[in-house]
Each structure stands twice: as structure tokens, then as C-alpha cells.
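Incomplete set of chains, arranged as in the complex.
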Amino acid sequence: MAGSSFGKKFRITTWGESHGPAIGVVIDGCPAGLDLAEADIQIMLDRRKPGQSRYATARSEDDAVEILSGVFEGKTTGTPISLMIRNRDHHSADYAAIRDVYRPGHADYTFDEKYGIRDYRGGGRSSGRETAGRVAAGAVAEKLLREMGISFAVRPFSIGGVAAVDEAAVKARLEAAIKDCDSVGGIVECIVTGVPAGLGDPVFDKADARLAQAIMSIGAVKGVEIGDGFAAASHRGSENNDAFRADEAGRVTKQANHAGGILGGITDGSDIVIRAAFKPTPSIAQEQESVSRQHENVTLTIGGRHDPTIVHRGMVVVEAMAAVTILDMMLENMASRAEHVIRFYGNKK
Amino acid sequence: MAGSSFGKKFRITTWGESHGPAIGVVIDGCPAGLDLAEADIQIMLDRRKPGQSRYATARSEDDAVEILSGVFEGKTTGTPISLMIRNRDHHSADYAAIRDVYRPGHADYTFDEKYGIRDYRGGGRSSGRETAGRVAAGAVAEKLLREMGISFAVRPFSIGGVAAVDEAAVKARLEAAIKDCDSVGGIVECIVTGVPAGLGDPVFDKADARLAQAIMSIGAVKGVEIGDGFAAASHRGSENNDAFRADEAGRVTKQANHAGGILGGITDGSDIVIRAAFKPTPSIAQEQESVSRQHENVTLTIGGRHDPTIVHRGMVVVEAMAAVTILDMMLENMASRAEHVIRFYGNKK
């Protein structure tokens, strides 16, 4: 368990470096009998492709996913689903310049400290490209979640400190950053609708704790909040508590959703509201101070085109990680009550 | 794995309900040969005791910890360390009133939805009392961490929206909340000094991802951030990147620590900076709207004295979870390089 796996029942393991032969993911524990084709996955992968906005890099990636196992005659079989995406656009030579220099804000230095070796080409394992495997797994999870009425809405919440709804201001921030050879951070919001009450476990595997790990594990994310999150720290209890009310059909509802759909670590049936803070793209075209692998002080200029913000490409990754986490909790939760277990297998007492 | 365990090598499992006979924790994987006595644990447990500030409830808890296993002649033996704290102050009758009502902001409703049954006395498993087990385990982790020069500083960062350093303003907020039968949230900051570079694994078990799970798993926490966190989302790359510099001894240092000590999910040797957003105490003395277990609309008044804020009692829990997580990553990291493994066991080629 060196950290490349996530999930307990719906367990994903990603592998691959930015400039190796391929990247991929193995999904172990996907329930059998789900209709699944490469197109189901490709559609979500295409959402993370560069070149979809003028604020994302132009590297041409086909990202064509190949299903290598676990699907037979168009249905999942319950065995591991191995998904692979061949890497194409190799210009490893471009990276020779940064082979011996630690880029600020990147993982170059820390990988060397941990492993004594690093695949420096394009960021290697710490490249954003690793997230393609997550997105592919998320597409599979969403396919099953949709059958149970669960849907995802993800959007930029703010970019460079301005609300994403103010599109003109966002555009101005991004253009200014580009002009200054700089970048900006932003916040992504993901809302999950239709999640049943009762998911997540008390204590360490609370629904919010597992979502926090899932989302914070995305490379550039530096903060995660659920519902009102950090704002709740400024609020009073009388504001923050969501009053329960029964509707005419006797169903329990909440008058508000400051909790973001999770109480005591367990989903309450309301929308799950997640926000992730992305730091500004660390690769910027400005000259920066740094050190070499030999621990000499150097100045560094990172060539190539860089995204002025990671927010747009990060959205689908946030959604994918939320989907994987929620499906995993749903599969886990089926055995929470003895009466459900007995009903499933039949009472033979 | 129903969520009561945390950690991979230094693995803790907490158990117990607020008003059951006892609560406790089992630590599996504590290295052998560490000096350990009950007093080492008690000192940290006492920091979470109520009645330490006038803003924390007066329930008298002895919280006297008993070591039941894993320690022999004053040293850990490598086998599971079982720690137990007997519960004392039982007035279960007090809780009969809320047996059939779901308190807003609490886990009453969600536990019933998940399990169909709940120990309603004092919040049962979702009580803050569960955190005593975490703190006891954190004390053991810190004992070993201290031997390696790693230390923890935890403090309130803000309370009710005002900076904690402005003590007069904080006091005013708390007094106002008490007067209004209300509560306020706050932010806790924990800084860990002396952590070596190289901890944490790429991808899902990033140091920040595991800390995020650890901290978000504390009952009232609704947000977690590392380093500049959410503020980084408003910054530019040129501000947020920490320039590397070599000092005269050739050691790599950073000119700033916006990253909070973690780059690409791996520690960089700087201080680790964690902030946790606590929601306001959900138990307030005001009348609130809610529903009964039978899904009827009711009004509810929660009797007893309540903490106007959880921040003071939450601090030691944040520190404990950080300690457990960091020690666990240190133990995990020892096998990261083949050369270290070969040196440990001896090269016999």
C-alpha cells in the first residue's frame, strides 16, 4: 500500500508516468453486470483534455482509453477492470533542462528526497496526467451511480479570488496573469444530488473524511471543505444548525444545508457540497530562484506554454474522486444492518 | 474496516460510547522498546478535559487511562497497546428527553438511517468523548516523535470570525454567544516542526491527503487546509511558489512556506502547517425546530450546559491526529529505497 490505491470495495489503483509508455488504472470490486463500453469512459476523459478552453495547455493528447479486462460482451464481470491510455506526445528532450533543477511549487525536490531517483520527464508520476486514471475510474463509478439517480454538478466557484459567476472579472484576472507570465489559483465546487442517507462510517471513515482524502490527494489542492466549511467557523450554532422538518409524506427534510449533506460523518440525504482550493499553477514563465540537484543556487525559467489556472482541468478530477468515494461508501454500507444481511441471504433459522 | 481504525503501520482502533462502561483505543504497530507509562498518556489526555477554561463544559471526567497490554517493564513490546478509560459520570436518565428527537447539527438522524438503532445517551459513539482514544494514541505517537526532534504547536487561529490573537474580541464573541444561548465556531492551527523531508506517498496517500482525512474525521471539523490553503486560491503562482535556496552548508531550504511543508504530497522538511475549521457547537440552549424519530415535527430545547465553542477542546485532538498520521508515514517511509532495505538486512550478494 504505497499510496496508489484508493477505496475499500470499489478500489482503484492508478499507475503510470507522464512520459512513460502508458498510464492506467485497475478497478477492483466493480459490481458485475454493469453495461460498460470504452465510449462511457472516453466521454468523461475528454472533459479533462487540454485545449478545451483557451486557458488550458495545447499539448495534444488523444487519451484514447482501452479496456483490457473485466468486461465481457459489454458488461462488467466483477473481475478487475484494467484501463490503459497510451502516452503519445513525447518530447522528452524538452525536459533535459529541468532534469537537474528543482522547480518551485513542484514535487521534484521531495521525490528525490524520498526515493533518491525521479522520472523528471514532464513531472513523471506527479504530473497532472496521472489524473486520467482517476477520471477513467470515476466514469465507471458514475455509470453505476446514475442508475441509482445520483448526479454530479461541478463548476468553478472562484478564480484568482473573484467569484466565477463574474465572468468578466475572471477573464480579466486570467488575461492579466498570462500577460505577467504568471498564474492564478481558484476554487472548484462539486454538488452531488440524490445520495441516500446513511453512507459513511462513524469515526475515521466519515463520509467527509474520506472525501477530504480523495479531494486533497489531487495534486494542486491545498484545502477542502464540506457545506459551509471554513465559513462555518465564523457562524453561530443557531445559524449553522439545519432544522429538520417532516414533509407531508412523513419524510425527513432539512430547512437548510449548511452541513453540506453530512452529519456526524454520515450522509443525511441532502446534496453533498464539496469545495476544493487549487493553488496557482506552479509552472510559470517567469524567472525563479531555485537550487540544482547538486544543491547549488540557480535561476530557472520553465519553457513551454502553461495553463494560467488549473481550475478548468481540475473540475472533472474533483467530480471523479467524489464519484469513486461515494460509490465505494454505497457498496460498503450494504452490510450495515443485520436485518439487511439476513434478508439478502435468507432467514433459515 | 468499518471506519474505527486509522493508519497503516501505526494503526489505531478506537471503541466506546459516551455512556457505556468505558472507551478506549488499541494501537497496533507501535515500535518495540519505547519507554511508556500511563503518565505519558495522562498528561495529554488532561489537556482535553472539560473545565480547563470557562468556555468548556463542567462535566467531571477523571479520564484516568489504564494500559492493558503491550507494555512490559516500562517499555513497549511491539504488540498491541490497549488503553482503556472507564466512563464515570453517568446520568443516562438526563438523555431520555432526546431519545426520540433528532438534534439539529448532530448525528442522531443519520445514525438511525444507517443502523436503525442508536445509543442516544450523550451522543453515544458520535460523542466528542470518542476523541479521548485518539488523544491517548496521539500521546504515544508524540513520545516517539519527540525522540526524533519532532514537536507540535497548536493554537486557536480564530474564534467566531475574529483572530484569536485579539483576545478581547474573542472574549466578547464568546460572552455574547453565552448570553444568547448560542455558540460560535473557530479555526485551529497546528504547526509541526522537525519533520524530515520525504514522508507521504504520491497519489492517494499524499501527506496532505492523509492529514486531511485524519483532521476531517474529527466530529465538528468542516474544512481542512494545508499551508496557505484556501487563500492560495486567490494568489498568483509567483507569490505562492516557495523559492528553494541552498544554505552555506549546502542544505536545501525554502524562502517561504506557502506550501505548508508539503509538495506533491511529500514533506519538504519545512514546518507542516494545518488548519481545521470547527463548526459552532450544535448543542445550544435555544429552542430549535426538529423532527421526532417517528417523523413528526417538534420543537426541541437541549438542557444542560454546553460549550460556547469546541475550539479549545478540539486543539489537542487536532494535534493527536497529526501526530498519529506523521508517525505512521515515518514508519511507512523506511522502505522507500532499495539501498535502505539492503543496508538494513545486509548485502549478502
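Labels A and B are assigned to the chains in the order they are written; within every chain, residues are numbered from 1.
In this text, a contact is a pair of C-beta atoms (placed from the backbone, for glycine too) under 8 Å apart; a residue touches a chain by one contact, two chains touch by 3 or more.
On a predicted model such as this, the values are computed, not experimentally measured, just so you know.
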With 2 identical chains placed here, how many copies of the sequence make up the full complex in this file? 4
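Please note the rule applied: only the chains that are shown with their structure count from here on.
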For the pair chain A and chain B, the C-alpha centroid-to-centroid distance in angstrom is 24
If you look only at chain B, which of its residues touch chain A in the complex? 1-6, 8, 14, 102, 104-107, 109-111, 113-116, 125-126, 130, 158, 160-161, 177, 180, 182-187, 197-206, 208-217, 219, 221-230, 232-246, 250-252, 255, 258-260, 262-269, 277-284, 286, 288-291, 295-297, 333, 336-337, 339
